[in-house]
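Down below is the structure, laid out as structure tokens.
One chain of protein is taken out of this complex; the other chains stay put.
Labels A and B are assigned to the chains in the order they are written; within every chain, residues are numbered from 1.
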């Protein structure tokens, strides 16, 4: 495995990332998200994601990014619900983009091919990040997916509705979102939420092999195909903007604030409290 | 289980339903369709569905409706093919809506979350009703789905084409409709026709648990999410209107009338005759 110093020499900026560990192999950039103890999608992580995308897109030697977690039990937990206002600042660096939804849409629309290698839990905005990646491969034993916003009174604001409805169809998307339940990797595979569920012991080599294979193909063909697929399967920016507005509105409702407050007391945003999110939600009502 | 009188006290109108038995638990309304011997979607049942939706939507204490069957072997059979003209009257009560397709689209677009708990056969318009519900959960041993209009020379007129094409994709929707075959719950699950197939013994508690869970979440979030999902996954009213026109045209063709006549002689619209619909169709040709 190439040392991180290889990468640092190509871009001192990327070496400065605080919350993402990167190493490269050929045209593949491996990005490990490291925000212990539960990979909360903090404003700092958002700033690093923006930097990473900017620099990787500007470097023609990269074709593929693989996102994985450096933290046990969590891929990306979700936003820090106590810092909603800070996210707009964190995403302001990408030209014209000032919401998580548009940052994620930027990732989907990028010429770079992105793969989410999901081990552990990912919910809410964490799941929306995974959905923004071009492909998702999940560890059968550990990966867990949820879009549980309505349990708190929220409307998903960063693309979850857009992607889940297109991937799962109307009925399964409504079940997944309105039900706010945890989905196992196998169930997520059956619903088309992830490309495939694989044994945890095989996941790493499967993803690496696919990433290196794709990275061996001409960049112009990869970018051209992404453009054509996105013209069909990626929602318009307006749809992401509208969802973001609805999220903000739903977050400001007194009932939502009350539920978030109660959930924080029950263990929301703690590593242990979110190991069993279903129980946490059940205790709210 | 709460007595029906709880519900009657909340709405004398709903207590007057002739073809639907209702009881409530919290914000969930359980509606059991009871048109023995085979739950034909008679004009009387359509009138009751219109009343039920009108009153449930007007009552803020309701968030979820679960539709099930009170009749063995059938969820909803299909329309009464001898009374096609009477349906327009039955649906005329909903403002601006005068077809089964638009009634069903009204149910899909409603703020209320609707769940079809399918045991037994559902074909044609019965299947289109199930497809109009937000989610479908099917008893593995007994549920059977079909959209067999072309076998009689008909074009599905109440949303079957719209929903099946979006849920199953072009190829499987064409197979399902053009083939006019019965689909088991397991095959329907693999095709995305239903959310899940479950053992009959677990179906009731699974659906009830999900319904109560959803009903514990803030109504504004549920309605907001349905609006956004429907903007992607629910066809325009114009598409339902066009399908309804094509159904009427196809019903008036002499070959269709001849086939319907022959099918009625072979057992169409009889409880026993439709236990094996495939045989009935095969005998037509």
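A few points about this structure:
In this text, a residue touches a chain if its C-beta (ideal position, glycine included) is under 8 Å from a C-beta of that chain, and two chains touch if they have at least 3 such contacts.
All values derive from a computational prediction rather than experimental measurement.
Of A:210, A:246, A:268 or A:281, it is A:210 that touches the chain left out of the display. Residue A:222 is the one among A:41, A:102, A:139 or A:222 that touches the chain missing from this view. In the complete complex, the hidden chain is touched by one of B:69, B:195, B:216 or B:250, namely B:250. Those residues of subunit A that touch the chain absent from the view are 113, 133-136, 163, 166-167, 192, 194-195, 210, 213-214, 216-218, 220-222, 224-226, 228-234. Counting over the whole complex, subunit B has residues 149-156, 161-162, 165-166, 169-175, 177-181, 235, 239, 242-243, 246, 250, 253, 255-256, 259, 282, 284-285 touching the chain that is not drawn.
Everything below uses one rule, namely that only the chains that are shown with their structure count from here on.
Remark: subunit A and subunit B have CA centroids separated by 36 Å (rounded to whole angstrom).
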